[in-house]
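Right, one structure below, let's go through it.
Complex shown without one protein chain; remaining protein chains in place.
Every chain is named by a letter (A, B and C) in the order it is written, and numbering of its residues begins at 1.
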Amino acid sequence: MQKHVALDRASAPVSRFTRLRELLQRPDLAFLMEAHSGLSAKIVEEAGFEGIWASGLSMSAALGVRDNNELSWTQVLDMLEYMSDASSLPILVDGDTGYGNFNNFRRFVAKLCDRGIAGVCIEDKIFPKTNSFLGENQPLADIDEFCGKIKAGKDTQSHPDFQIVARVEALIAGRGLEEALKRAHAYADAGADAIVIHSKKSTADEIIEFCREFGDRAPVILIPTKYYRTPTEKLREAGASMIIWANHNLRASIRAMRDTCAALQEHQTLLEVESDVAPLGDVFSLAGSQELEEAEKRYLSATAPRRAIVLAA
Amino acid sequence: MQKHVALDRASAPVSRFTRLRELLQRPDLAFLMEAHSGLSAKIVEEAGFEGIWASGLSMSAALGVRDNNELSWTQVLDMLEYMSDASSLPILVDGDTGYGNFNNFRRFVAKLCDRGIAGVCIEDKIFPKTNSFLGENQPLADIDEFCGKIKAGKDTQSHPDFQIVARVEALIAGRGLEEALKRAHAYADAGADAIVIHSKKSTADEIIEFCREFGDRAPVILIPTKYYRTPTEKLREAGASMIIWANHNLRASIRAMRDTCAALQEHQTLLEVESDVAPLGDVFSLAGSQELEEAEKRYLSATAPRRAIVLAA
Amino acid sequence: MQKHVALDRASAPVSRFTRLRELLQRPDLAFLMEAHSGLSAKIVEEAGFEGIWASGLSMSAALGVRDNNELSWTQVLDMLEYMSDASSLPILVDGDTGYGNFNNFRRFVAKLCDRGIAGVCIEDKIFPKTNSFLGENQPLADIDEFCGKIKAGKDTQSHPDFQIVARVEALIAGRGLEEALKRAHAYADAGADAIVIHSKKSTADEIIEFCREFGDRAPVILIPTKYYRTPTEKLREAGASMIIWANHNLRASIRAMRDTCAALQEHQTLLEVESDVAPLGDVFSLAGSQELEEAEKRYLSATAPRRAIVLAA
Partner (left out) sequence: MQKHVALDRASAPVSRFTRLRELLQRPDLAFLMEAHSGLSAKIVEEAGFEGIWASGLSMSAALGVRDNNELSWTQVLDMLEYMSDASSLPILVDGDTGYGNFNNFRRFVAKLCDRGIAGVCIEDKIFPKTNSFLGENQPLADIDEFCGKIKAGKDTQSHPDFQIVARVEALIAGRGLEEALKRAHAYADAGADAIVIHSKKSTADEIIEFCREFGDRAPVILIPTKYYRTPTEKLREAGASMIIWANHNLRASIRAMRDTCAALQEHQTLLEVESDVAPLGDVFSLAGSQELEEAEKRYLSATAPRRAIVLAA
């Protein structure tokens, strides 16, 4: 497979690959906000976030399927391309288990670089995956096999700052702190640029313990979906490098669409919802209609067929 | 091109094609709610609506592009397939101008039938289209050419009840009621199963006048996005067969995602948003996780590789 | 996922699903010829064959990738749709290991039925697969897990005559006749409509022995790529129901394109190749240009924009 090194000129002077790397390595805590579509990617950027988490759960749910690799890796790639085109932010994509073995993951990494996606996170479970919040004691990947996958990805990336993040599932799988640390070190040794330590507990105790033990061996990313009550300050103090708000744009849109559908179904008139939804004009401005209007002046001559057709019709 | 007549068994005894036809032909006013993704299609069904409007504006905006045929027709088709799989409701898709001439439209119709989409609406403008609410006096298609397109579609559909709806843009283009009526009659003569009469005025006067003149020559569909203040009762009395709430799920989700992003960006903690978004469990139940759990019991043996791998790891 | 029962009207009165079933169950030996594209599917039909083998090796090689699940299952599906549209023959697709577990296979089966593909063959190996002619002693799937996959596929198919064929790799994996027979019986018990017994030996001895032992428990399909010297009569006598010429269109095209490229590269003139390649007119007739010409007369009016534009230009 030829490699098309992807450099995003639009975000010069610093590429999106480099910006994601910097977010992970700088002393200040960084935040990524979930997006699952071109539109949500735009909204994340508009709000001032520095980066996007392309959640596998959210992308699956938005398309109407389950978070069990029901989407093919190219279907995910298609959605990522919309997101990459829609926003200039660095995107870290939730790559599940890498869609197979090291070879499938190599292909995914090569295509991510082509599409301008700044990094990928893979988790040490088995393809096809099950969402980590479902079931109990899910099987984990063999450590050596997972390290081979990380190495293969690092050898494949076409931009030097593309980030490969390893997600440790040992705590969720009930395998304990020792196992989690052993895996995190092995993955960092294999070349992982950062570690996600994941938990489904409602408190952050085990997460904070992990951070303390792991120290600054590599940047640590946290996803406090379940331990959302823990003050961010405590996670910062524990040494986290990055926090991901993992699925809240999706969940916000579910709530809003349900409310809107219910109101319209009950009252059968738009008067009930008009003031609760974004103005129609915002749909056009978010999509960038202004740019096209200007481009039409630049590139569409007065004698172009569109007008010719009007006269002829 | 071979035709794979699509009959949706899941919705037996009456196919989705037939149900859309019945919604249009029955005396009672019918309502379609906009969806733009598998998820929104599920939410529309959950709310009790009888059918879905797959809006071109909404699908484009959701993917981050403009409503100017920036999506290829196969990209639209891919999204429609997600929607068709996610919901058992009949879907009427906004087919813009049919993506080219009669031949491109034939291909689109054939694929819609394969994917279980119940009907398509095409508008009498020129490819590539501009959203009807933008610009002034957009050029209209030649009447004969547009009638040829309708005929070609009707000759192509693989299910007898697939619906082809013709959208008359004459009023919006400033061509007046006479032109609108002339076109509506021509399209019905060419085989259109229903007529959309579209307007961008904030009152329904010209729409109601059209309905009165057109009578029951064919079912008439209204899209009161701009004249949303008009009571639905008046549209019912005017003789409308169907009303489309055209983009309000999209606009609801924009508002909600903006609010959520703003709160997280400002407060840097999930505590601020957790109670305003759908519970995480709803994401799983909307996606149908329960069905998979049961299927795993049925189809995954206790000695299957997943377990083998656990032991071996 | 909604099911869109696919019935191909064009091939009335007997659907392609039913025709594949009949090819497998009739007393007479049936032959499938490999295709890997819409074009090759047309050529197979034109030559008088009764069915098509959509080879995974050939489709991968034609697209330039390896037969190791480098294509996603939706990329394969896209190519199958071109083939299904291009030919009215029943198509049996090489579904590798089913692209994951029973759930991935269910999704694939549902989409195959939608696309009018008449059947799928899955092999009892591990995802991602390696081509059976490469390497030694490839690992085999767990029998129970593979049977669960077959059952899940049979429960999912939306046409009653869709065929699920189980390919036994035990002989190639060096596991012997006993293992092969045990697996073939288990797969038939689980609902497989036919069995492929595969071999990479240059003689048919082990294949014939299998056929004798297996008897008429289920139709048996042979792929004599490696034992091509064995007279077809011997395979017929052994009781085979179907023979697949598995990759010879692809290999024929490789040879021909290499010869043509070499001649043009050496002589730098088309005179050297014109008489050795199909006439240009055949490209148009294979594509069906005649039908479009007639359709243009039917659906394109004399006043249509195309002509209008000429005058205006």
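Keep in mind that, in the parts below, a contact is a pair of C-beta atoms (placed from the backbone, for glycine too) under 8 Å apart; a residue touches a chain by one contact, two chains touch by 3 or more.
Small disclaimer: the values here were computed from a predicted structure and weren't measured.
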item	value
Touch criterion as defined above, residue of B:Q25, B:N104 or B:Q268 at the omitted chain	B:N104
Residues in subunit C touching the chain absent from view	31, 33, 37-44, 46-49, 57-58, 60-68, 78, 82-83, 85-87, 126, 131, 133-135, 139-143, 224-225, 228-229, 231-232, 245, 247-262, 264-265, 268-271, 273-274, 276-280, 282-284, 286-289, 292-293, 306-307, 309-310, 312-313
Contact set of subunit A toward the excluded chain (per top definition)	1-11, 84-88, 101-103, 106, 114-116, 126, 141-142, 144-145, 147-149, 151-152, 158, 292, 295-296, 298-306, 308
Interface with the unshown chain - residue positions in subunit B	65, 68-70, 72-75, 99-101, 103-104, 107, 127-128, 305, 308-309, 311-313
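In the analysis below, only the chains that are shown with their structure count from here on.
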item	value
Numbering shared by both copies at the subunit C-subunit A contact, with half separating same from different	same
Superposing rotation of subunit B relative to subunit C, computed on C-alpha atoms, to nearest 5°	180
Averaged-CA centre spacing for the pair subunit B and subunit A, given as whole angstrom	28
Euclidean distance of C-alpha centroids - subunit A vs subunit C, Å	37
Per-residue multi-chain contacts in subunit B, two or more chains	85-87, 126, 141-142, 292, 306
